[in-house]
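As you look at this complex, bear in mind that one protein chain is not there, while each of the others sits in place.
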Amino acid sequence: DERERAFQDRIDAGEKIEPQDWMPEGYRKTLIRQIGQHAHSEIVGQLPEGNWITRAPTLERKAILLAKVQDEAGHGLYLYCAAETLGVSRDEMTEKLHDGKMKYSSIFNYPTLTWADIGAVGWLVDGAAIMNQVALQRTSYGPYSRAMVRICKEESFHQRQGYSIMMKMASGTPEQKRMAQDALDRLWYPSLMMFGPSDKDSVHSAQSMAWKIKVSTNDELRQKFVDQTVPQAEYLGLTVPDENLKWNEEKGGYDFSEPDWQEFHDVLAGNGPCNADRMAARRTAWEDGAWYRDGLVAHANKRAAQRMAAE
Amino acid sequence: DERERAFQDRIDAGEKIEPQDWMPEGYRKTLIRQIGQHAHSEIVGQLPEGNWITRAPTLERKAILLAKVQDEAGHGLYLYCAAETLGVSRDEMTEKLHDGKMKYSSIFNYPTLTWADIGAVGWLVDGAAIMNQVALQRTSYGPYSRAMVRICKEESFHQRQGYSIMMKMASGTPEQKRMAQDALDRLWYPSLMMFGPSDKDSVHSAQSMAWKIKVSTNDELRQKFVDQTVPQAEYLGLTVPDENLKWNEEKGGYDFSEPDWQEFHDVLAGNGPCNADRMAARRTAWEDGAWYRDGLVAHANKRAAQRMAAE
Amino acid sequence: MSALVEFALRMGDNTLVLGHRVSEWCGHAPVLEEDIALANTALDLIGQTQMWLGLAGDLEGKGRTADDLAYKRDVWDFRNLLLVERPNGDFGQTLMRQFLFDAWHHPMLTWLSENSKHERVADIARKAEREAAYHLERSTDLIIRLGDGTDESHRRMQDALAYHWTYTGEMFEADAVDRELADAGVAPDPAAMKPGWDALVGDVLAEATLEVPDNHFVHKGGRKGQHTEHLGHILAAMQFLPRAYPDARW
Partner (left out) sequence: MSALVEFALRMGDNTLVLGHRVSEWCGHAPVLEEDIALANTALDLIGQTQMWLGLAGDLEGKGRTADDLAYKRDVWDFRNLLLVERPNGDFGQTLMRQFLFDAWHHPMLTWLSENSKHERVADIARKAEREAAYHLERSTDLIIRLGDGTDESHRRMQDALAYHWTYTGEMFEADAVDRELADAGVAPDPAAMKPGWDALVGDVLAEATLEVPDNHFVHKGGRKGQHTEHLGHILAAMQFLPRAYPDARW
């Protein structure tokens, strides 16, 4: 197909694709899936952090966490807007999320069990997210790329705040140290899973790479994340829960253990520790809020009718 | 009326009236009102105590409080049964409660704000209740009188347990002492109100006394309660919040201040601190439980039908 | 305790407890924009709490920080209005509570920022006033739109108004603390705020097609430490970590 070749040429030349441009249906669909999933993740991601807002241990930490959650909801908004440029509405995507037809990042199906988890989520989860998002600033779809630029700035701030919580905990009382180590133990492998299956098992990768919807492979990003994070853990005096972890001079990176991919697939299939609670929370919020959304629409219609009548 | 005179003679002779006996309609109605209100009080009375079950400070205290609440629900059951002998069903009374057509003791419209309130409720509220209930063991209606005998035994146990909490608090840390005094300060006058308005303002009293539905007047019981309670407060080292309180040698009892009857009427009118919460809790429990009650009825009907078919 | 400390506690406990309630919505709002707005409101309120409780601690002079005051007092030492500790209920109840509070809070902060003879009070009020103005603008707008929306949204807003109404009078009650501060020109006489509040609330409710309730009973006690049963549950969650780990720094 002529148009497809021209399209691919533009991408290869590093041009950005914009909403009004022609694009292959597969490109559009893949983008919707990926951006929508990313947006849903920001929304569902409020829940594990929200779990500790009411219990944040100082007013300062509470304020920082509130600001972070606010940012995340804002990121959700940018991303839904980016997806909407592809011809799908936010409500449509929301309903697909609730029906289980769209996903969100599996990491948010893990619980936040102690305050250190809030630190670890910022350090590891946001750290892994940024790894991915920095790469995606160079993605081929213009609105998505620009959303990533905005998001990356804030996320790196979040990651530093998370690390600052870990610093306090790791240099605190024995219980705090224990909390910090425990958080790392529980969240290390789920963080590694955030990059998706190993390249050899990744279904969508090749085409997405060609289209520059993905810019780095899962394994590349995972390696980069490990290489960045291990020294940080050492600096904290914490132990990464991986007996096979060691520096590989030759490849200039760490060798490390694969996460338990069975667990990854279990969580994807709905059997993570919090899948049911997370989706129930979101569905309930949506259903209980229907009257609110309907009320606003009805009011807007009334006002529009009044304006019409007055004209 | 012949029958009314014979009825009054029996009462004057100290006989008990039983369900199958003839009785004036006013006697029946007054009893239903009084027993029903007493039953409702036991049910609603679970709520202020339930507020602290999940926060009881030791396992022993938690167990004692659970046992107490269980007893109170049990008392509710006895009393509903006693009322049912007068030809009104429990469901009917429950609906009247929810519609605001029947009352419960206003004391339960006050909140339990600290653990000492659980002590003070046992000491003062159960203390006042017993004062009334002991007298009512001699009431003229047989089922009511017998219910009172059973209830009195358990209530005096509850009162001792409440006093034991107050002892611990009053002899504890400065904060505990402060809690104990604060509880007495808040609950003293509401407890005095439990005996109802002053005899001169009491609407139903004369006929009820003649029928021995009431056995002592409000003011008699209130005086008895004050005389019993003041020395207990002194023993605890707590101060009764009444500047006018002093021993009156002549009458052989204490002089004391009247409660704020305006507050009494406000609470009766629905403006107590917890009226709305208490009734909302009870209504919600009832409405949310409809499916449960319906389910049990449906099952019983199915089984009955099966038995019929098998015969 | 000095009247000024008491005043700072009242202001700071209002924002702390309301901020807590608002933050309970995190991730559960009816629409994404509300998630953002609620987090932002809670954030503002917690920021104001830091200033007011910081002032209270400084003036008290016992070395207690804002965190000490937030995390180490029990219910009876809290001085917030009962209104702000009332449960979130449905989103309409949350919004109505916010509006009824904002309609008092913003004029209060405006008065303080323009008139208070106490420099730090005026200074805090100046910082908080702009945030409160935005809260009021937002809650006013939503009350109108939902009151005059569908039958259901109208009914829910009217119910929410009835639910909270008898808790608004406490904002205008004066005690010795208030009189002392009013005399000293530090804070307004609470009762003097009422006509403005009545007018503002009356106008908004009228535009929202909502009826002002007829119940004039006033629930009070919060400002002297007599709260509803709800506050204890709020504090049990809020204060868990500092109480469970008293030696930790976070």
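Each chain gets a letter, A, B and C, in the order it is written, and its residues are counted from 1.
We adopt the following convention: contacts are C-beta pairs under 8 Å (C-beta built on N, C-alpha and C of every residue); 3 or more make two chains touch, one makes a residue touch a chain.
Computed from a predicted model, the values in this text were never measured in an experiment.
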item: Missing chain: touched chains present in the view; value: A, B, C
item: Listed residues A:Pro111, A:Gly142, A:Gly253 or A:Gly289, member touching the removed chain; value: A:Pro111
item: Listed residues A:Arg186, A:Lys224, A:Arg282 or A:His299, member touching the removed chain; value: A:Arg186
item: Among A:Pro24, A:Pro273 or A:Gly289, residue touching the chain not depicted; value: A:Pro273
item: For chain C, the residues touching the chain missing from this view; value: 74, 232-233, 235-237, 239-240, 243-244, 246
item: Footprint left on chain B by the chain that the document does not show; value: 43-44, 46-47, 49-50, 53-63, 66-67, 69-70, 73-74, 76-77, 80, 90, 115, 165, 168, 172-173, 175-176, 281-282, 284-286, 288-300, 302
item: Touching residues on chain A - with respect to the absent chain; value: 48, 51, 55, 111-114, 175, 178, 182, 186, 266, 271, 273-274, 276-277
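Keep in mind that, in the parts below, only the chains that are shown with their structure count from here on.
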item: Contact graph of the chains (line, ring, star, complete, other); value: line
item: Chain nearest the global centroid, as defined over all protein CA atoms shown; value: C
item: Junction residues of chain C - those touching two or more other chains; value: none
